[in-house]
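With one protein chain removed, the remaining protein chains of the complex are shown where they sit.
Per-chain residue numbering starts at 1, and chain names A, B and C are given in the order in which the chains are listed.
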């Protein structure tokens, strides 16, 4: 008698391979679901290990169109520095998993996340939002599981016992999570926040010190705040139309020039600080270019408001609340603002950095005549007098109050 | 009969030299005041031109201690990118000018700012705040002046007539404003926002393409959110104690490695967009390091609130409202937050970029044991279950509402 | 030779009657435009005075649908207390005025606002937004006008000279501005903020002390956050469908019960404080009811964000920036949030106050079973343990930091 049907989010690694076997041991009927979200993975090998009882789903296109593009439109950034690559991937993975679970009549879903991290929260809030009555099995929070497997050796032994082929790569002293937007590194030696990561940790991008000595230049075309064409003005190559291809091309150029490395101590949703390193090549280029184009096309006050709401939006998404009323609320304004974010931004990539070299737009709010220091056409400098005098009324009143007060 | 006594903010350039002569022509008794705020300037030559009737004041120390340090504590940044170098200099220049004007019994102050920019606002709001009844003479907003001097040739001719020595440097096709925190470039050829600035425009920093091929590493020590010591771990040099010397050393290393260039379209207070290029070498290094240290030492929610108020503070300061109730209000919280921002940040400078390589603090909120993925000591993963389940209540309710609503 | 064609916003009062005559004296071709926005006014008399050369426009319907309803959806309130009755009327008055000015080929528009208030700003920002090249004549800021008319006697004399019939009502020692949403009182004896307004000043509402001794009850039905039906459950009367009729009925009941009086010191856009008294009967009832219904139907986090948006929106509208990018930005999200604000709120009106007595909604997020203290069905109290323990991690870390710090 089966305890019921489980759909496991399978990663191809040792943990979820063991979880899969363990769930079967526990009497569940188990299906594996592996998302291809752009990570570097031996999908063939995974198929041999687990996907006899499951399937890979290529969700890269949805990831770019439904998550990455809105992130670009929002200039999404967490705690001023992190581009949210892991958090952005979760909703699209969850959505497909719940879709399959519903279709296959699974009463349970499961994942291999640990009990201290953000990802357990993101997966489960996604599951519950999309399927309020689903039941979730979380082996790494179940003492029956985590006491049985106190470390890697126990998992390896169990894998051997269960006939799970384990690629005998030397284990790295850190964990990674990868998708087409970014790769993250945490845990292991990185748990000392003062420890500089070793040169060979960084996997996606060329070390800036080894990057080409010649810069490369791109013109990125935006429509409604979304990139629609990339021209490499250094070599004439043009990529356009296909969202996925366009993003992957930006990644390729960004990786070559060492763009998008980051090393931070961040605040997890559960209230602990953790140290993470990230590489987000294409995303870093796009954010710089999009922010710049908004400088030209967005009204000043809209920009201020949007910047405030972006900070909040980043929190919401980091905390796993993509499927929430508040995310929809904020994005209604943000989407409205993007209709005028059209134009071209010129960027230079060199040794790890992105430089903006110019921008233009059919919806520009910049008026060369008005801005010019040499022209007075259409602008009466006398008006500034009134503007300043009126603006000073409040400040002068305060200073008078203060002076009077200090005398008391 | 003199019309009264004017204290002119004198820059040493053609404009304020002519304004000085013109004010005398108009029947004012004129004094010149020249602030040494770290700009590269021939103070000797200025003395010959104008300072017979005035004086230079070295306000570099006050600038660093009273303005730059609070900016560092606040992670001050305007529109996500600009470090506010010009806006930060104005309050300290104004303050000294009003101090002298009061001492010398001047009824008037004057400046050489144009009628379209931010600086006229910053100067005058500063003046009115510090001296509510002062009168301000603004030649570039006075038709009697600006019609007389429609362009540079008219000014040069007048200078010649008045015997003002003009250094015959070829005029650059842009304007600059410099102080020890930054230099700005605007106007002229930069008025086309799509025009890439010429390589020889950038004056403070080495072109990243020409910067050293070997990175240089610093350990920056903070106390109360303020830098107190810089160790150059690449060469053993240590700078500490003296605020000004410390900041100038960071500038020196930053300039060498091409750090802190920026090219943007920004929103002026008077509501027009303008294009500006900036170099802020030391400030860029300090901001990166300080933000990082706050990651380790500030509570998550304090950080979120502080980030919100920093955005507002940047607006306030950009708009020239340093001497305002709202600036004091925000800074009361920010100052309170900095008591725990103590520690050391390791940075690497290379070809225009600043990389963080580690950080430590006696006030760290990071707990290696709690953060560790390998330890469960003191953390019960089962609690995460409850946390997620409770957190999901609201999200599930919303999805139920939505589903019900869509069926209606 | 005419100097050009002016469309004057005509109020029917002494000021704009004199302005009309004065503009003709100055050589303009003048047309008068009088908005019927629900104020109590002798439109017949106005017609005799000025509308031979102009027309009244009934814009009450647009006012309610285009301005008042969005204000209700937004819970619009300024500085925590004022419902913005004057600011809301301006955009709809401006819009019609510019429409007529364009149609009639006027190069100029004019108004009778003084040079210290908010309304000059609201009118003119409206004009310039809707017709960027229009020219505005503002007699009360023109020394030629204001020096000629230093007080009421001079205006009366001029009116007599020009044959303008002036109703010989004793002048009240305050000014008013009225529309169907509210009436405001300011200036005159009210300029002393410690002076209690006389009982006979309040014009719209019955004095709460004289209001009926028996309360009256209404059930207000909302759809998309907009009132669509009012049932008077005390007498069985029902008003529905017609926006204007519905709002006027709420006004009628509110006035009878003395609802919506306010006496404040507020901050004008130009930076001075002013004292204003207001009566907003229907608006006060609607705001209380709408806020309450959002308690039942809006997600918590949406409510928090919307409350922030509303504070900003109130500023924007108060400052006369209805026709702005930022107003549209904020309203995109607010409109999105209102789709679920459907249901009925029961209110009691009594002696100046509005009491909420119950509410229901087909889109309620309230779940009686989950909320019940007596039921555990579907809720596991054990989860609260985990929630609290995880939530406490951050707080405990801070207290540890603090304790350690204090020991240093």
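Following the convention adopted for this analysis, contacts are C-beta pairs under 8 Å (C-beta built on N, C-alpha and C of every residue); 3 or more make two chains touch, one makes a residue touch a chain.
Computed from a predicted model, the values in this text were never measured in an experiment.
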{"item": "Shown chains touched by the chain that is not drawn here", "value": "A, B, C"}
{"item": "Which of A:44, A:237 or A:380 contacts the chain that the document leaves out", "value": "A:380"}
{"item": "Contact with the hidden chain (one of C:244, C:291 or C:332)", "value": "C:291"}
{"item": "Hidden partner chain, touching residue among C:102, C:203 or C:396", "value": "C:396"}
{"item": "Contact partner of the left-out chain, one of C:26, C:65, C:107 or C:129", "value": "C:129"}
{"item": "Given C:11, C:120, C:184 or C:342, the one touching the chain that is not displayed", "value": "C:120"}
{"item": "For subunit C, residues in touch with the removed chain", "value": "75, 79-81, 114-117, 120-121, 124-125, 128-130, 132, 138, 140-141, 143, 146, 151, 175, 186-187, 191-196, 208-209, 215, 261, 263-267, 270-275, 291-292, 295-296, 300, 303-304, 307-308, 311, 315, 321, 323-325, 346, 350-353, 355-360, 364-368, 370-374, 376, 379, 381-382, 384-385, 387-388, 391-392, 395-396, 398-400"}
{"item": "Interface with the unshown chain - residue positions in subunit A", "value": "297, 299-301, 339-340, 362-365, 367, 370, 380, 382-387, 389-391, 393-394, 397-398, 401, 404-405, 408"}
{"item": "Residues of subunit B (touch criterion as defined above) contacting the omitted chain", "value": "270-273, 298-299, 301-302, 305-306, 309, 312, 316, 324-326, 328-330, 332-333, 335-337, 390-395, 397"}
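Simple rule for what comes next: only the chains that are shown with their structure count from here on.
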{"item": "Approximate Å spacing (C-alpha centroids) for the pair subunit A, subunit B", "value": "31"}
{"item": "Mean-CA-position distance for subunit C and subunit B (Å)", "value": "40"}
{"item": "Chain centre separation (subunit A, subunit C; CA means) in Å", "value": "43"}
{"item": "Residues within subunit B bordering two or more other chains", "value": "300, 364-365, 367, 370, 382, 384-385, 387, 391, 398"}
